[in-house]
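Every protein chain but one is kept in place in this view of the complex.
Naming follows writing order (A, B and C), and every chain is counted from residue 1.
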Amino acid sequence: MAGSTYGTAFKITTFGESHGVGLGVIIDGCPAGIDFDEEFIQGELARRKPGQSKIVTQRKEEDGVQVLSGVFEGKTTGTPIGMVIYNKDQRSRDYGHIFDKFRPSHADYTFHAKYGMRDYRGGGRSSARETAARVAAGAVAQLYLRTLGVDIKTYVSQVGSIAVGKTHEELDLSLIESNPVRCPDPETAALMEKEILSVRKDGDTIGGLVTCVIKGVPAGWGEPVFDKLHAELGKAILSINACKGFEYGSGFAGVTLRGSQHNDAFYTDENGTVKTRTNRSGGIQGGISNGENIYFRAAFKSVATIIIDQDSVNEAGEDVTVSGKGRHDPCVLPRAVAIVDNMAALVLADMSLRQRSARLS
Amino acid sequence: MAGSTYGTAFKITTFGESHGVGLGVIIDGCPAGIDFDEEFIQGELARRKPGQSKIVTQRKEEDGVQVLSGVFEGKTTGTPIGMVIYNKDQRSRDYGHIFDKFRPSHADYTFHAKYGMRDYRGGGRSSARETAARVAAGAVAQLYLRTLGVDIKTYVSQVGSIAVGKTHEELDLSLIESNPVRCPDPETAALMEKEILSVRKDGDTIGGLVTCVIKGVPAGWGEPVFDKLHAELGKAILSINACKGFEYGSGFAGVTLRGSQHNDAFYTDENGTVKTRTNRSGGIQGGISNGENIYFRAAFKSVATIIIDQDSVNEAGEDVTVSGKGRHDPCVLPRAVAIVDNMAALVLADMSLRQRSARLS
Amino acid sequence: MAGSTYGTAFKITTFGESHGVGLGVIIDGCPAGIDFDEEFIQGELARRKPGQSKIVTQRKEEDGVQVLSGVFEGKTTGTPIGMVIYNKDQRSRDYGHIFDKFRPSHADYTFHAKYGMRDYRGGGRSSARETAARVAAGAVAQLYLRTLGVDIKTYVSQVGSIAVGKTHEELDLSLIESNPVRCPDPETAALMEKEILSVRKDGDTIGGLVTCVIKGVPAGWGEPVFDKLHAELGKAILSINACKGFEYGSGFAGVTLRGSQHNDAFYTDENGTVKTRTNRSGGIQGGISNGENIYFRAAFKSVATIIIDQDSVNEAGEDVTVSGKGRHDPCVLPRAVAIVDNMAALVLADMSLRQRSARLS
Partner (left out) sequence: MAGSTYGTAFKITTFGESHGVGLGVIIDGCPAGIDFDEEFIQGELARRKPGQSKIVTQRKEEDGVQVLSGVFEGKTTGTPIGMVIYNKDQRSRDYGHIFDKFRPSHADYTFHAKYGMRDYRGGGRSSARETAARVAAGAVAQLYLRTLGVDIKTYVSQVGSIAVGKTHEELDLSLIESNPVRCPDPETAALMEKEILSVRKDGDTIGGLVTCVIKGVPAGWGEPVFDKLHAELGKAILSINACKGFEYGSGFAGVTLRGSQHNDAFYTDENGTVKTRTNRSGGIQGGISNGENIYFRAAFKSVATIIIDQDSVNEAGEDVTVSGKGRHDPCVLPRAVAIVDNMAALVLADMSLRQRSARLS
């Protein structure tokens, strides 16, 4: 029982391998009547694509998306939106030297164990290239969420040991796209960029953190008891390649606070809206949005593909050396930002539609 | 579109409110032929139930489970297993003083916003009492997993600022049940217990961390690309009340490691099994188990119910004071251990069955 | 991967065996705010229960439903509604004589083949007693549909070879409950009753047809392309024990009509509503309701349990004789009416909620 579908009401199913013919996605459940801004979708893909700056992989992938269905006269029709991205820069020959080797901390061995076979070209289905399909779908989710006033902003908050020293409230999130790292703190961004270039020079890779801030979500989204809003966000973000951890609101650090310190007191603002004075809840209480800003952080490990030689085994169980080559990411964080934005959008679009059934209308 | 179902192949649906008639669960998809050890199930419920020691709430709930279906002559039949736990200690009168107040950092306000109404008795559906139903179901999942040699052990690794100084490999996990905190490091357990009693004396609450270690999972469990094993574990654990974060393997701390430091080298052991020399992957690569031990950590915030007076508002938006009373948990961690064990079991049972469809048999 | 769940937005999961402790259902996804009329639910169960007249089985089952959750202060809360019906009249001893025999045209053999074991008491999970849980859930669906003006009426239109000679438009559907057969044509009902009593006297059973007419469904319910409204109705009705066929609108007989004879011409009525002059479409076009009355027919075979001796085999493959005894239905049709009404209600409630996501609101 496969797992290439995400969502219940706004439901996406992706397909495609790194070096196959192409990859794509079907969105089933997108409401009719949304202005379909194809340029925006292509722009989100551009934020994820390789080769966009000197601190990411220099592979050239155009990632041009072709819309096959579900749009008519510029609007969504309510029927499935099919989108495909053809692989242009396949270069299968790059991978012949590792076809029977299990690359360390990749999914080569586990795919082999699971299916009894695998597409060894660039990781096949396990490649992060799959996320291009998610980004295309998430961009459509964003088009829907915009009609509701929801805004999602992710930024790089740590690279290796270099962390942004400010909270997300203290940052100017409009600066995210002002540098190739996608960190809205320009000084820290410069340090991060330097670090990434240094790592790259060593043929090595490095991890980091992203922070995501979501504004404009009304109170009431999220479904008790398993499909809590933060549980779905957690699953969606953890399903992104290289993600090792997820926390929202006060997160891991918050466990040292006592209840009397951690609780967010309610008050009524001048418009009669119920608000909280603090937001350690991260905009979510009991798994349901409370109208405050939602925020979470996610950890991404260093990319497994390195240029440095590594010990491993092959399918026959023999000792082999895996030698890196090709054009790989020294740090996925700058590109992960686009993926996190759009995965969060998929979760929220789904929850928005699910909320429509909560009560007698 | 509601969210009280978890799992795809081993599927559970829970129902019930804190102070309603009862709560329970249907398991649909449990394989036929499993020896149904009702005593074990009741034992898992006992590990979760209130009143089991002086460091948890003193509420008395028997949590006796009644099996209604799906078991015949001591074995599971393959048809749905219905289980119900009647609420004995309802004491609805305890809650009259807060029926229209939104308790800080509870789900009162968000349920009200979502449904336009709510069962205000003890949090209703949002109460952690719901997890009793999950534990009953998870215990059945454990009975199934035992037949495959899978063993799950969760322990308390931090309370407030008091953390276990050893890794899970350095600990003797058979000591988990040797103290009421459920920490296998006796010295640290004593400090944690003292801290919890101190917090309780102040009418306050405190958070902490659990660590879960899963042994015996074969390579191949987990479904690309959204239903990765760790993504499902993350969702399941994050859906537990008060959980604020999830990380597996190297987690958040691992992001500072370079690829050359983080990658787990493969080798073939004396039995011809492919193994990794280190396990920063946490037993999962590309979302699929690799045969190594799986481990993760989860953060639980301090319980929202405190005895200390708090500012809040009521349904009319007026300022009110919420005064705590009753018998509440100063720290959920010791009881959370049983919930985490059993939620992990639900994820693994599901993934085990899903794996059966992966290839031509 | 089990199949005890029906519905996507208004989702039910049933459990329970004929002679186990009890059976029941969880409804997950019922909107908050519906007046919960428990008497109506009990009334629907009374229409399904055995022993209600001399033409159905004389088994005595009270079928009293206990509501465990999801209702507060007389209204649905939006959280799961758990309901249980305890088995009172178990008499397990009745079934000892057949515990290893495969009764002809029952599910004994197929359950054994599927699960490697079975609960042989009265058919266990395969017993039509399971439909009591569906009826309870369907009655809640009816409470929801009432708020939208939807009305469902099923009647017996044929018993053996005795068929009602009038169309559903020519009948007075308020007469359905005026006789024990539940046929709104009193003369035909009398003949049917006589036939059933004659069959019963012979220790035999007989089949028949029901017709269902649904009024008040607005245009727009039903989901292209697999979950068409009539496809979901078909699945739901075919899933009822003994059902062998389903047709809607012009059905099987309509295939002899040419397109020019079959098509339903549109016109606009005095209120500006688009209507059709004829209704061979059965109120559904392209799988979506068009605002006209929905109608369908379903075929139910004769009950497999007869008093007459039959040849069969046992689990060891040896020839045996199955001798009927006990109190069984000579004809399920009068009781099937209640099941069909409520299964149709489940389909429509689900489709109503699903429609809420179809477009930008």
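Quick note on the criterion: a contact is a pair of C-beta atoms (placed from the backbone, for glycine too) under 8 Å apart; a residue touches a chain by one contact, two chains touch by 3 or more.
Because the structure is a prediction, the values reported are computed rather than measured.
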Give me the chain A residues in contact with the hidden chain, please.
1-5, 8-9, 11, 13-17, 20-24, 26, 28-29, 32-33, 66-70, 72, 75, 77-82, 84, 114-119, 124-125, 353
What residues on chain C make contact with the chain left out of this view?
1-6, 8-9, 14, 102, 104-107, 109-111, 113-116, 125-126, 130, 158, 160-161, 199, 202, 204-209, 218-228, 230-232, 234-236, 238-239, 241, 244-252, 254-268, 272, 274, 276, 280-282, 284-291, 299-306, 308, 310-313, 317-319, 353-355, 357-359
On chain B, residues whose C-beta touches the chain left out of the figure
1, 8-9, 29, 31-34, 78-79, 144, 147, 224, 353, 356-361
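Operating definition for what follows: only the chains that are shown with their structure count from here on.
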Chain nearest the overall C-alpha centroid of the shown protein atoms
B
Most remote chain w.r.t. Chain B, using mean C-alpha positions, is C
With contacts counted as C-beta pairs, which pair of chains has the highest total?
A-B
Between chain C and chain B, distance of the C-alpha-averaged centres to the nearest whole Å:
39
Note: chain C sits from chain A at a C-alpha centroid distance in Å of 45
Residues of chain C engaged with two or more neighbouring chains
1, 8-9, 29, 32-33, 78-79, 353
